[in-house]
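Attaching a single structure in structure tokens format; questions to follow.
One protein chain is absent from this view; the other protein chains keep their places.
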Amino acid sequence: MTQFAQAAAYGVVQGGLLALVAVGFSLVWGIMNVINLSHGAFAVTGAYVAWLLNQHFGLDPFLAIPIVAVAMFGFGYVIQRGLINLVVNAPIFLTLLLTFGLSLVILNILQLLFTADDRTIDTSYASQSFVIGTVNVPYGRLAAFFLAVIITFALAALMTRTRLGHAIGATGMDRGAARLMGIRARHIYAVTFGIAAALAGVAGTMIATVGSFNPTTTPGQLTLDAFVISVLGGLGNMYGALAGGLVLGIAESIGGLLLTGTWVNAIAMAVLIATLIIRPSGLIGKAQYGGRVEV
Amino acid sequence: MSSRGPQSVSSSTDALAAILQGRQRTGREVVVDWVRSRTLANSWPALAGVAVIALLLGLQQLIEPGTMRLLSAVFMFVALAQAWNIIGGYTGYASFGQVVFFGLGAYVTAVLMNNYHVSFWVAMPAAILGGVLFAVLIGVPLLRLRGHYFAIATLGAAEGAREVINNMTPVTGGGLGITIPTFGDQAPTAYFGKPGFYVAFLVLAAASVAISTLLARSRFGYAMVAVHEDEAAASAVGINTTVVKVVAFGVSGAIVACAGAFYAFQQIEFYPTDVFDPSFTVLMVIMVVIGGSGSVVGPLVGAVGLELLSQFLRVNLGTYNQLIFGAIIVVVVVFFPQGVVNFFRDAWMARRFSLLDNIRRYRL
Amino acid sequence: MIGRPGALFAFGIVLALGAAACGTSSNTSTSGSGITFAAPVSQTGAFGQAEGLYTLQGYKFCVQTLNAKGGIQYGGQSHQVTLVTQDDQSVSATSAQIVDQYNDKSYKLILSPYGSPATTAVAPVVERNGQVMVDSNGADTAIFTHGYKNTFAVLAPSSTYVTTIIDTLAALNPAPKTVAIIAANDGFSQHAAEKGVSEAQAKGMTVVPSATAYTSSTKVNANVTDVSSALIAIKGTNPDVIIISAHLNEAVAAIKQASELGVKPKYGFAATVAPPTPAFISALGTKSEGVIGSTQWVPELSTSDSLFGTAKQFLSNFTNTYGWSPNQYPYQAADAAAACEALALAIQKAGSADPAAVRTALAGLSVDTFYGHIQFDSTGMNTTKPMYAIQIQKSAFVTIYPSNLSSTPANWPAIAA
Partner (left out) sequence: MIAEPQTVSDPILEVRNLSKRFGGLWALRDVSFSVSEGQIVGVIGQNGAGKTTLINVITGHLRPTSGQVLIGGQDVTGQHPWVIAHDRVARTFQIVKPFRGVTVRENVAIGAMHGNAHDRTVRDALATADELLALVGIEKHAHDAPSQLSVADARRLELAKALASRPKLLFLDEVMAGLRSQEIATAVELIHRLRDSGITIVAVEHVMKAIVSISDLILVLHHGSTLAMGPPAEILSDERVIEVYLGHRYRKTS
């Protein structure tokens, strides 16, 4: 029972971290119909920015978040405006291939700059935990969890309450109509991708703080997680990533306790497939923006 | 109520009625007609195919065994790309988990040969059968999903299958890997060696190209295209879309499983992470899309071109090779979004070779 | 609709040209009395800028040193050595393909790629081609169970990685009474854990939560960054020491997540291959303090050879050449240099670079080197060579076992009570 409670608690905070990884990916997919295979590369790039700030200026990773977000927004904006916009109307495979090639380029550059060594941002508190009964709740992942919740609600507010959000939503639903309303799709897409890149960077920073990262195995894992969570939660829904992340986090944590060895990974995939078959629109259901699903 | 209809049918002799009557031809007539219709002009793809195989068998006499191994890899990717194109290109169901058949084929072969000392020539057909059965098993539920959902579900199937193999340690060796006995009298089938595998993979590639070509020109090929374009319209003209999708998935899975069987025997020792490596799927997709999906030549060009390019860069650029490979993918996607082969075919027909047209087509 | 299979003929030509282009190696062989060592190395992919690079540095350093000392002497002549390498992109099948292509060029003397999986894939190729390989970084005992005659490993096999840790712990004061073992689901880690459990029991330690937990509840997938389920299985069993038989990712995750989950071993952590690498310290920061690791080589070794001198001299020369800190150096480079040296010594002994003669010489080799004693048993393993243990103290590797090589005492218990 103690173990069960511990697994559940850890699953929740871990789920928050996973949600943080997925939220930007889900946004880009929902709005632009682009499966961004370089999402993990963006997260790791953000992690390196935070790591450099920490190494050279001793900046705390939480304080680095705004800087990372701004830097990654700029990077994402430029990549979308200068590159992805060139093929954004093409069938989805092409954007998929483009972002795959892009991630190869980014990750190999990172590898040459920083080597493939694992890195971490060392803080005195992130791996500490407070105790409730016999259950340990780690501060770092708890912070990531709250960050995920805050970002999700902030994003929801942005999408529903602001002009920018309406413009993004309108562009996601019908680009032609959006253009008639005077929305500059090129700019809006770039802003959307910039936001997603910034969110990826924030997720990367958190991963660097609570765990470790490298430019070889981390990015692929993050992209895969984001992919699974986005579908699980439901595409084009602002709360989808949060729901998907939490479900995956808790399922893996409790499943890992109940099943021996690494069977939990097989079970997780079975659950994913079952979800898709039974409820293809995801756990949350109806798309609130964009959410065009086509090949 | 009117009773004109039936009377007019009997009296009408117009063209429409003739069409509606249909063509009642016997199988014999069809065959005879087909044989008569064969000319040098319309048989040239088959002749060219035979000539290329002969050329490649001749080439084998000129090259070193290590180069044969490199070309074996090229042939294998030709088969994998053709297989992916059948489900992803023709039928329009983008499988992101096609490597699952590769891994299953490899493991069925290795388990049979290692645990039960079965001949490769029994294990390989068993691997193909396993691929087909698995395709039907997961295809029936998953092929109801469209687009991304199908993609992620197949990805999940591949990841899940790898974990199952990983945990069935008593049978598969799990994460400890598996070895096909090939030395001395332990070997159930004598190892092919590099020349043998060159021929084996060449035959596999040729067979996959032939299957793809024949499918493309058959009624089934048109059914796959119809399913790709519009399932409602396809089913309205009497195409059983479920059967078409499952069969296409099964044929694709069979080819990939067969490639996995040969690969397993060639490698001798391997781990689940080697043969369920998602980068095989990624390469299949890249080769098909960059070559040009939905055709026979596109995946062929994509597979040969990219595998040779990748090897060339690897040998000559050292540390920078994957960086440059990635950059080339980006450039090709931007300038040839419809695939290299489709671009040159369309450009040749329109006599207009403008890369800017390509960019204009898909940019925002 | 469906395109015509056009220009099929062109493919034959493209294939022929392409094959020719890809077959061209980036390095050229020397003529005359030169000898070529050929190695598939990882320059890109997972090991590209890490272990693969360290291995490559070890090979390069060895060949440079060899040539600077006049090459390999036999038959009254000196023979310069050329090192030929090709990137395998950290893919085992590519390693095997490269070795096959080396055979076309009559490169018969092979140095292994990095890691057990790649070495496992290359060994049968070497066997079939009549090449001979000295293995520097593939420790999985499974490599040596297939009766291959042409593969020789200078490093101690996987079976010693955890047993050495157990022996180290048993010699410490206080010696742990209970240990927990987390093991990755790969051959190398599982074999190491299996031997470790029996060694622990032989030393009177109890393995918690159970002796077979490393195959079930504390088994984790290789290369994962979340091992929380294994830690939760350990939580409550209160082991004195947690041993991680895995690679870098799992070891780093285990130590970080143990802190998060309040899984606190009474004395400290130990791990197999991760601690004696600079990356371990960079990935864990201050949490790497006090972690014990088993290693193939320490610079305090008393043996020496005419090529590299003493172990200490090797360390200072190598770290100067490649810009490493003498406190944080990659032991993989020492493995690699030792493999290269063993090959050179065998050639010298055989008086020939003929692979069959070199193979025979390797089989009968028995020498002391900077790396320790090198002698192969009938399966090709260097079973005479023990492993050692280091502890990370103030971000530096400190040798703590065996005691005769240790100048600084272990910081123990590593975790403050």
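As written, the chain order gives the labels A, B and C, with residue 1 at the start of each chain.
Just so we're on the same page, a contact is a pair of C-beta atoms (placed from the backbone, for glycine too) under 8 Å apart; a residue touches a chain by one contact, two chains touch by 3 or more.
Please read all numbers here as calculations on a predicted model, not as lab measurements.
K.L.:
Which candidate, B:140, B:171, B:236 or B:331, sits in contact with the chain we can't see?
P.N.:
Looking across B:140, B:171, B:236 or B:331, the contact with the absent chain belongs to B:236.
K.L.:
Which of these touches the unseen chain: B:120, B:222, B:249 or B:343?
P.N.:
B:222
K.L.:
If the hidden chain were put back, which residues of chain B would touch it?
P.N.:
1-6, 8-9, 12, 14-20, 22-23, 25, 27, 30, 33-34, 37, 217-219, 222-223, 225-226, 228-230, 232-242, 294
Throughout what follows, only the chains that are shown with their structure count from here on.
K.L.:
Could you please state the distance in Å, as a whole number, between where the Cα atoms of chain A are centred and where those of chain C are centred?
P.N.:
Distance between chain centres, rounded to whole Å: 35 Å.
K.L.:
Where the CA atoms of chain A average out and where those of chain B average out, how many Å apart are those spots?
P.N.:
That pair's centroid distance is 33 Å.
K.L.:
Give me the residues of chain A that touch two or more other chains.
P.N.:
Chain A, residues with two or more chain partners: 108, 112, 261-262, 265.
K.L.:
Multi-chain contacts in chain B: which residues touch at least two other chains?
P.N.:
In chain B, residues 166, 319, 322 touch at least two other chains, as defined above.
K.L.:
Touching chain B in the complex: which residues of chain C?
P.N.:
Result: residues 1-9, 11-12, 14-16, 18-19, 21-26, 43-45, 48-49, 86-87, 89, 92-94, 96-97, 100-105, 117, 120-121, 123-124, 127-128, 142, 146-147, 184-187, 190-191, 215, 221-222 of chain C touch chain B.
K.L.:
Would you mind writing out the residues of chain C in touch with chain A in their complex?
P.N.:
It comes out as residues 44-50, 53, 90, 185, 215-217, 219-221, 223, 225-226, 228-230, 232-233, 235-236, 248-249, 252-253, 256-257, 259-262, 278-280, 282-287.
K.L.:
Name, in rising order, each residue of chain A that touches chain C in their complex.
P.N.:
Against chain C, chain A makes touches at 2-3, 6-7, 10, 14, 108, 111-112, 115-120, 122, 127-129, 131, 134, 136, 138, 140-141, 210-212, 214, 216-218, 221, 252-253, 255-257, 260-262, 264-265.
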